[in-house]
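Just one protein chain is left out here, and the rest sit where they should.
Let's turn to chain A:
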């Protein structure tokens, strides 16, 4: 579904991401782990075609993120960190706008289905600025899945959510992955979320990928560590 080859991004002399080689299989939930400033958001920005790589290449669904950027955008759904949407518009109006931009046909019917799926129909006609953070995040997910993307990119999706909101979001993502087969690529620095949600992980530090594999394989590779947290700190510390 997603493949990068020596992908890199430089800002002047500073390398935000360096020689990133990554593969995410279709139907997996990939957790991209790293400290703040490790290069996670830069990576997701390149993969979602928002910024151009300065070296290497990346493809999603076989399409190059630079040469075929419009085709890539049809395949992806994206939820950035801390998005607030249009506060003066209702959930339905927000979704109608993003659905039309994505070229969704029968957009109102699709919005209704999506809101039902996310159990949000009761609040759909209220202005978004009246929503809690958790409700906004659910509408954020709704705009990202409205056009039935093959892969969903989420940047720190649980940031700022309370435990209840975090659990609800996790349940939604699991449902999307298991019932719709949506591949999920999630930036996070919360190890607890990764263990509950992800099938595969990658660990990035200072722009370099330290490790990428399925959680099962990683646990086999580090038999002495009792948890993913211990594995993470061992790899980070080793670096």
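Heads up, the rule we're going with is that contacts are C-beta pairs under 8 Å (C-beta built on N, C-alpha and C of every residue); 3 or more make two chains touch, one makes a residue touch a chain; residues count from 1.
The working rule: contacts and distances are computed from a predicted model.
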The complex's invisible chain, by UniProt name, from "ABC-2 type transport system permease protein", "Energy-coupling factor transporter ATPase", "NADH-quinone oxidoreductase subunit K" or "Formate hydrogenlyase subunit 4": "ABC-2 type transport system permease protein"
Which residue of A:39, A:61, A:80 or A:202 touches the chain not shown here: A:80
Touch criterion as defined above, residue of A:98, A:120 or A:185 at the omitted chain: A:98
Contacts of chain A with the absent chain, listed as residue ranges: 45, 48-52, 70, 73-74, 76, 78, 80-89, 93, 97-98, 100-103, 143
